[in-house]
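Here is the structure we will look at.
A protein chain is absent from this complex, but the other protein chains hold their places.
A and B are the chain letters, set down in written order, and residue numbers restart from 1 in every chain.
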Amino acid sequence: MSSSDPAVRCDAVSRRYGERLALDRVSLQVQPGERVLLTGGNGAGKTTLLRMLATLLRPHEGTVTVAGHPLPREARRVRPLIGYLGHEPLVYPGLTAGENLELYAALHGAPAARVVEALELVGLERRRGGVASELSRGMRQRLALARAVLHRPQILLLDEPTTGLDDDGRERLRGLLASHEGTALISTHEPEWFAPLGVRSVQLAEGQLA
Amino acid sequence: MRAYRALLRKDLLLEWRGRELVPAMLAFVLGAMVLVRFGLGGETLAGGTRAATGLLWVVVVFTSMLALVRSFAQEREHGIWDGLLSTPADRSAIWAARATATFLFLALTQAVALPLFWLFFLQEGRSPSIPVLVAALLLADLGVAMLGSLLAGLATHVRAREVLLPVMFLPFMLPLVTVAVRLTVDTISPQTSGLHTSQGLGFLALYDTIFGLLGWALFEYVVED
Partner (left out) sequence: MVIGSQRARPDGATVAATATAVLMALALGMIFFYVPTDVDQGYSQRIFYFHVPIALTTYTLFVWGAVNAARYLWRRDQSLDLKSYIPMHLGVIFGSLTLATGSIWARISWGHWWFWGDTQLTTFLIIFLFNCAYFMLRFSVEPGERRATYSAVYALLGVGLIPLSVLGVRFAQRNELIHPITFNSNGANMDGSMFLTFLVALAAMLSLAVTMYLVELRGKRIDDRIRAIRRLAEARA
């Protein structure tokens, strides 16, 4: 990646589910270090766009590059750079918070010491031995956040990160974003809450940029 | 390698805590053995050992189906695929870890099933060679686990998965069972040639190699969208 590459670049990207167009010729550029909010109603295509940038969906038309790497061809190079938070917490309910993070640290090739660090970041250090299925919804969301930032990614892709978080959790999320030096793309239904972070808003409707 | 170890540890830990699969497989194997015993007429029939050895393999195949249908169940039910696939971990490590876990569960089940088999069918009368039977079972388990983990990945996003997975799996079991039965049944008669046995085991090893390579190479296509 050269320093002049945008963190994310989409050119006329489309993605279908069966006959339905979930993304319809979306073009978007995000510069390194920029924070972008994706807003829009349910089914507008926010999740599809984030999953595509997280290398989980391939574009049907158009081109997507992340940090200068075209997808899906160079997905392998993109994956170490991104931290993805999805709708589901993406953790095993039968494992403890610590075990889940240890697994992901291994999958990312990150040092095991990061587990403690990430738990502290989201205020779960005392829940390390708690089984994920027994954590409350907000606690699980914190765990999901810890999982997404565990390997210190340059580019955060957060799908409605405030879901289920209490006030303390929200403050921690804000702190985490404020100290994050890289890029962030965040889908949300409450853009005003993110406003103090100095963000650019992009609205999606029916799979198109408004 | 680190990803593989972590994923395998995860599978074993979840099974140890949840005890979802192995107890069910054990109960199934016991039930199926009793069924076979009754199916063969309860009494020792002429050629009973041969028929029982053949049916042992049928029981093995059906038991392994239980394990396959539950493969990747957690990933599917809790949407964890997105988490695993957004990491740079090699996809074939996910497949290999799953196959290893399935292999261990199958071997564990058979460690209980084999003594039962002896108790039910072999106490009186001639028995197939136990070392050959064990070797054949382990080789077959390996093939079943490697092929099955690929097919289980394939069935993740399929309608009526529980029905379709056995349908996809069974044609691949036919050559395996054909050879395994012939191989083990033939050891009942004392004059079997060692060459015949080693050819049979060699076939099972070839089966493992082919589906090991195919599984390793194709799993990535199965899980990525």
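Assorted remarks:
Just so we're on the same page, a contact is a pair of C-beta atoms (placed from the backbone, for glycine too) under 8 Å apart; a residue touches a chain by one contact, two chains touch by 3 or more.
Everything quoted here is computed from the prediction, not taken from an experiment.
Of the chains displayed, those contacted by the omitted chain across the entire assembly are A, B. Subunit B meets the missing chain through residues 147, 150, 154, 157-160, 164, 167-168, 170-172, 174-176, 178-179, 181-182, 199-200, 203, 206-207, 210-211, 214, 218, 221-222, 225.
Across the interface with the omitted chain, subunit A contributes residues 16-19, 58, 60.
Basically, only the chains that are shown with their structure count from here on.
Per-chain CA centroids place subunit A at a distance of 38 Å from subunit B.
Looking at the complex, you find that subunit A touches subunit B at residues 51, 54-58, 72, 76, 79-80, 82, 84, 86-88, 90-95, 99, 102-104, 106-109, 147.
Those residues of subunit B that touch subunit A in the complex are listed here as 2-3, 5-7, 9-10, 13-14, 17-18, 74, 78-80, 82-89, 224-225.
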